[in-house]
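What follows is a single structure, and I will ask about it in a moment.
Every protein chain except one is present and positioned as in the full complex.
Letters A, B and C mark the chains as written, and numbering starts fresh at 1 in each.
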Amino acid sequence: MIIILKKDAKKESIARLEEILKEKGISTNHIQGVNQNIIGLIGDTSAVDMSNLYAQDCVEEIKRVQEPYKKANRKFHPDDTVVQAGNVKIGDGSLQIIAGPCSVESESQIITTAIACKEAGATMLRGGAFKPRTSPYSFQGLRAEGIKLLLKAKAETGLPIVTEIMSQSDIDLFADVDVIQVGARNMQNFELLKALGKVDKPVLLKRGLANTLEETLMSAEYIMSEGNANVILCERGIRTFETMTRNTFDVSAIPLLKQKSHLPVCADPSHATGMISLIEPMSLAAIAAGADALEIEVHNDPKCALSDGGQQLTPAMFKEVMEKIKGLCGYFGRKIG
Amino acid sequence: MIIILKKDAKKESIARLEEILKEKGISTNHIQGVNQNIIGLIGDTSAVDMSNLYAQDCVEEIKRVQEPYKKANRKFHPDDTVVQAGNVKIGDGSLQIIAGPCSVESESQIITTAIACKEAGATMLRGGAFKPRTSPYSFQGLRAEGIKLLLKAKAETGLPIVTEIMSQSDIDLFADVDVIQVGARNMQNFELLKALGKVDKPVLLKRGLANTLEETLMSAEYIMSEGNANVILCERGIRTFETMTRNTFDVSAIPLLKQKSHLPVCADPSHATGMISLIEPMSLAAIAAGADALEIEVHNDPKCALSDGGQQLTPAMFKEVMEKIKGLCGYFGRKIG
Amino acid sequence: MIIILKKDAKKESIARLEEILKEKGISTNHIQGVNQNIIGLIGDTSAVDMSNLYAQDCVEEIKRVQEPYKKANRKFHPDDTVVQAGNVKIGDGSLQIIAGPCSVESESQIITTAIACKEAGATMLRGGAFKPRTSPYSFQGLRAEGIKLLLKAKAETGLPIVTEIMSQSDIDLFADVDVIQVGARNMQNFELLKALGKVDKPVLLKRGLANTLEETLMSAEYIMSEGNANVILCERGIRTFETMTRNTFDVSAIPLLKQKSHLPVCADPSHATGMISLIEPMSLAAIAAGADALEIEVHNDPKCALSDGGQQLTPAMFKEVMEKIKGLCGYFGRKIG
Partner (left out) sequence: MIIILKKDAKKESIARLEEILKEKGISTNHIQGVNQNIIGLIGDTSAVDMSNLYAQDCVEEIKRVQEPYKKANRKFHPDDTVVQAGNVKIGDGSLQIIAGPCSVESESQIITTAIACKEAGATMLRGGAFKPRTSPYSFQGLRAEGIKLLLKAKAETGLPIVTEIMSQSDIDLFADVDVIQVGARNMQNFELLKALGKVDKPVLLKRGLANTLEETLMSAEYIMSEGNANVILCERGIRTFETMTRNTFDVSAIPLLKQKSHLPVCADPSHATGMISLIEPMSLAAIAAGADALEIEVHNDPKCALSDGGQQLTPAMFKEVMEKIKGLCGYFGRKIG
């Protein structure tokens, strides 16, 4: 961390600043510049709160040099993390395909869809039981009942299940779920993240709608710092000025997160684009960019879906997309599942 | 709501779409255009899920005409809502000044600050007990203990207190709090919003970092639809590409929210700018734009603050800002408190 | 186009509005709703200025139904446009690789780099003669001299050249250039676009830093409406809140532009990411997403580059990336060049 001092910084003020730092075990090093004086901080500054140092009279600006994430940082953990989710591994070089409907709507819907997804080549099943909706008047999910139906679909197909949690008070309902998903709107619900850090279960953490990759890694850090190292990061599109797509799919987040962190990276072209015609090209792009898993929305009858009808593939469309995915995985020498 | 049909839409598909709509009590009206055919929907479409209609073959695009918020909408509730918070009223033409530290840190800190704020003219006390921090390694707040200290400061000064909730499981701790704040990162924590809708207490709802005003009003709608009409909206800055300020203070949100909704509107220049030198001009701008309340961070000793040290005013600075605020309120014929 | 009327719209005001529309050859169709009355416009509304209609008393909101671009619209021109640039074709199913330095710096630099690029498999040469720089104190390019050096490199290697124009007053200098590039900052320099519409030469139009795809297509429309149909669209990254990458590469723009328009689409992973370590994965992602061309920065000695040193590949790095590109093109059955 580097502190740029004000032009007219007083000696006493600088001395006071250095004392505060010394108390935190940090020593300092001065650079006398022509226009600007600078202090370099030596020691572990990851716990230093930048916003507080700004309160010191002498401080003009503070620049962070070290990354603030530790446990999620590849620098301190060079090997890839491989997450075991039910009978599949995420992050070992294979590609996992997490398919299923936006919402769990009924027993027949989820079981029919799960069977179709498995037949087409999916290796995990997704489905929303708790649904975060912008409007209180939209379908809010089957909640506890939805999780029961997912478990029935798992019993039927053997596919591990991924489903979203919206509140730590529901955590017991997720006991038999294979991967707990944290949605984009809860990426900085820190109380929920802390609670998930105490659970012995993989967490699929979606990037927030307007969050940076560093913030995403800091949210992973929340989970990991409580003891749960089984975090899968997920790029699902960010908010930009573009209006044709639902969000903007930041494909470059995939290789970049893998460079900065050892955690596996999933991509969700369905939410990232919101357009059926983009699922295939963007799935292929995500694989070419190195994604460890893809999450794709499939519904046995999208025309009757209770949510996100317009971005869910039919089983027939999904089968076609899977053929292309299988082809490209073959070219890259990666196995699915 | 208006549905633009695909050029090659089939009759059966259109008939099916109309049947779905009829089941929801909505009738339709056709417009045959030269390049495009359109269906206008007649009836209450606020509960119609746009994303689902996209799944119908014949649909190219859907455009909403009605605003999706009802209870928060001025159209259906022309009179201003006045929220009673302890002994003060928000939204009755007066200006409320909510001052206090970012975090509650100790008994002496909060009581000293509260007394200084009251002396300078503040009418309510703020202070964070539960702190949402990007990093798990930053100070997380005194939590339950912090609320106790706020209540002591209230007993000492008589100022009603405003403090932030981060999880519905903590709701009982807020029994004696006057206004419960929902922070920007939780604006779309829908489970929390629903829980607060069942509480008989004012809620100060902060706009999310990258959320639109419509989304903000929809979050107010979540609270209101559960029965709690005492919602105060709060503009606290949005994320933009500007880096000099912490956020960008959308001052125009103040008059616009008051035009679209009957709810009172608060503004938080401290978080919106993150710069001490901007608190005074932006407080005045917010008043000129019609804010019902201002939330300003004040700390008895910012240099020792455990969070946000760089944007908190000293009591002396706050007193100066209050003189300017009092002057401008006098000009506009508005009383403080 | 659809016009939503105000609740209290007066008959005379509506009559006036309809008269204005009739003068433009547009007839209207009314939908009487429960909460809202709507007018549907029938006729060619692409020349109707939405902002003006808002001035009519009775208008609450206007929603566009038709796309405002015509000549660039695939609906009215279903076949792919193929642009001939020197001896290569862009948009015919092949992949073109446009490689070269950020800036032309000297004869030896551009010729050495051009030869290395060609040997590695590049099919076109890029190089900046006119350089748009944020600071007036940064290197501004060799200007006219730079174009002369590019032409020498073309004579040496046979590679068609692509270089950026910054002002229509320089247009004569580009007489022997194969493709004229319009940079992101000039995407809405409408006077320049009009001037390029009168030139008989392909234009590579880069998407602006914060522009939508519709705005990009409208800028293409400016060029095309003046008579020049040889436009290549280029995704080069948009501004988002992410700070690790220089911009955010909107890979989904590639297939989406190709769905909405018949024009060929280029992608520039160098500017889109600004990170050498991302050029390879993002080049592959762009190909998987269907790009017709890639623009990649290569410099014979990046350490001595006068601009963008940190994102330019060395010839050796470029050769490695090209091997991966060739492999993937082979898999997709696409030829390079």
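The criterion applied here is as follows: a contact is a pair of C-beta atoms (placed from the backbone, for glycine too) under 8 Å apart; a residue touches a chain by one contact, two chains touch by 3 or more.
Since the structure is predicted, the reported quantities are computational estimates derived from the model, not experimental observations.
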| request: Write down which of B:229, B:288 or B:304 is the residue touching the left-out chain. | output: B:288
| message | List every residue of subunit C that touches the chain not included in the displayed model. | response | 16, 46-47, 49, 51-57, 59, 68, 130, 132-139, 166-169, 185-186, 188-192, 194, 209-210, 215, 218, 221-222, 225-226, 239, 302-312
| note | Residue positions on subunit B contacting the omitted chain are 210-214, 238, 240-245, 248-256, 259-260, 272-273, 275, 277-278, 281-282, 284-290, 327-328, 331
| Which residues does subunit A use to touch the chain missing from this display? | 2, 4, 7, 29, 31-36, 38, 40-44, 61, 63, 65-66, 75, 210, 239, 241
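We take it that only the chains that are shown with their structure count from here on.
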| query | Chain with the smallest distance from its CA centroid to the overall CA centroid? | reply | A
| request: Could you put a whole-Å number on the gap between the CA centroids of subunit A and subunit B? | output: 26
| Rounded Å distance between subunit B and subunit C, as computed from the means of their C-alpha atoms | 39
| request: Please list all residues of subunit A that touch 2 or more other chains. | output: 210
